[in-house]
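As you look at this complex, bear in mind that one protein chain is not there, while each of the others sits in place.
So that you can tell them apart, the chains are marked A and B in the order they are listed, and the count of residues begins at 1 in each.
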Amino acid sequence: MKLTVKLAGVIGALAMATGLAAADDYPEKPISMIVTWNAGGSTDVLARLLAEPLSKELGVPIAVTNMPGGGGSLGTQAALDAPKDGYTILATTSGNHILTPLKNDVGYRYDDFEPIGQLVAASLILAVREDSPWQTLDDFIEAAKAEPGKYLFGAVPDVAPHLTMRALADAAGLDVVHLPQQGGAPGATALLAGDIDLLPANAATVASSLKGGKMRGLAVFSADRDPAFPDIPTAKEQGYEVYGSPFVGLAVAKGVPDDVLETLKAAFDAVANDPAFQERAVKTVSALTYLPADEFGKIWERDWKTYAPMLQK
Amino acid sequence: MSVARGLRRLDGDGWAALVLLGFCAVFLFDLLNSQATGAYVTSVTMPIAIVVLMASMALVLLVGSVLRTGRTAPKPRAESPSGRGLNWRVPAMVLWLVAYTAALPWVGYLLASGVFLVGAGMLYGNRRWTVLLASAVVLPGLLLLFFEKVMIVLLPAARLWN
Partner (left out) sequence: MDFLLQGLPEIASIQVFLMLSLGLVVGILIGSVPGLNVPLAVAIALPITFNVEPIAGLAMLVGIYKGGTYGGSLTAVLINVPGTPAAAATAIDGNELTRQGKAGKALKMSLYASVFAEFVSDIALIAFAVPMAGFALRIGPPESFSLGIFALTLVGVLSQGNMVKGLIAGAMGLFLATFGVDPLSGEFRLTFGSRQLAGGWSFIALVIGVFAIAEALGVMESRVTRTRSKAAPRLDDPDNCLTRDDWRRSLPVIGRSSLIGVFIGAIPGLGSAVSAYLNYGLSRSLSREPERFGKGAIEGVAAAEAGNNAVTSSTFVPLLTLGIPGDVITAIMLGAFIAHGLVPGPALFEQQGAFVAGFFLMILAASVLHLVIGRLGMYAFIQTTRVSNPVLFPAVLVLGVTGIFVSTSSYFDIYVMIGFGVLGYLMNRLGFPIAPLLIGFILSPLIEIGLRQAAIMGRGDMTILLTRPISALFLAFALLTVLVVGWREYAGRRKRTQIQDEEPLT
């Protein structure tokens, strides 16, 4: 009995000692970066690309940990449940961070986390097949108004491309039918096969089809044109103020010590602004849209407010 | 014939069918009370169809089992196809696996796996201490090295100390 009490005391003291030391010596052991999607997905590949230079910057290995499931909620929750010592960071996306907690009862909110920085804000492109009669957004809107309920668009249910398309349909007063898809690639296949007429998609999903001439972009749902596709006009240019831009970035649970957070932010800033890393990311997944922590936090707030009315029941 | 006596005479198939029917009832209740979403074919259409199929097949199994035991009764308890009785080692191993999983986050990968391997080896009837200890040290060590150093995938670390 006495021994257990003593042992508990020793362990407690040790834990306190290591807890205090953590702030000064951080990082001193491997960091786990949670990816809330499957190994091999675009977020996962981006996270693995980032992990390599980030671990050099911090001087400890970074292990990419896939925790897929429940619309990204399982991994996000795990990042909240982990000890708040900065050794668990979350590669967070619009899906798991904003959309899933709005739509389903998952037990966390966007502001349970501290932003570290934004890595990517993908452009959303409204694509049609090359043989489609529509050349501009207006062509499509006219056709859709003439025949309500005739045209099909494909998108994963309740993710940014789907919600943006819904916003466009609301803004223009259209009746287009949603054919739910299982992911970006199946959606692109369905468009090429002619099973759907329109595909709102992340630029990375349709990039090779656009460049290869199999698809045509009608509009980009960003404030400015995508530098990779300068010929595709924005929706705003064509008279529809509809925006959508899913993000990928890093976050940690609230409650992580301030100096640890600063270390992580500094390391992330250094890597995200490193031309070598940028080049590699552009080639593999997509162009980077770096934002520092405070602005990334504002994006969370903006998206939360935008999507809340569309998703909350 | 009372229900209890009927139950006592049921063979393995009959019990399996009864358990399955119970599960089907729970699932069907949940599905019928959940909100259906989607156009034309809803989110609960296919699950309900499958449960109904499963339940009807279970009924066929149950009827077959009752008819069979009725015809040949009283007969000794139905033997499993393998022709062997339940071995106490099987539930023991299941519990040992659960204990291993529960211990992982607390005592860490190396220790938990090592202790598990010794215990599991003994449950399988291995009494050679040299082999038991060697496997308990070598396998977890190799796996830890491979994952943490080569693949950079973290395995559970001990939360109690560390």
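Please note the rule applied: a contact is a pair of C-beta atoms (placed from the backbone, for glycine too) under 8 Å apart; a residue touches a chain by one contact, two chains touch by 3 or more.
Fair warning: this is a prediction, and the values are worked out from it, not measured in the lab.
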Looking at A:135, A:208 or A:273, which residue reaches the missing chain?
A:208
Touch assignment to the omitted chain, from B:66, B:111, B:133 or B:155, lands on B:155
Can you work out which residue in A:41, A:233, A:257 or A:292 touches the chain that's missing from view?
A:41
Tell me where the left-out chain touches chain A, residue by residue.
34, 38-42, 44-45, 48-49, 51-52, 65-71, 73-74, 77-78, 103-104, 106-107, 149, 152, 156-158, 177-180, 182, 185-186, 188-190, 192-195, 207-209, 211-214, 280, 283-285
Where chain B meets the chain that is not shown, the residues are 11-13, 16, 20, 27, 30-31, 34-35, 37-41, 43-44, 46-47, 50-51, 53-54, 57-58, 60-61, 64, 68, 71-72, 75, 78-82, 84, 86-87, 89-90, 93-94, 97-98, 100-101, 104-105, 109, 113, 116-117, 120-121, 123-126, 131, 135, 139-140, 143, 147, 151-153, 155-156
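The rule we apply is simple: only the chains that are shown with their structure count from here on.
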State the interface residues of chain B toward chain A in the complex, per the touch definition above.
148, 152-154, 160-161
Quick one: in the complex, what on chain A touches chain B?
11, 14, 30, 32, 51, 61-65
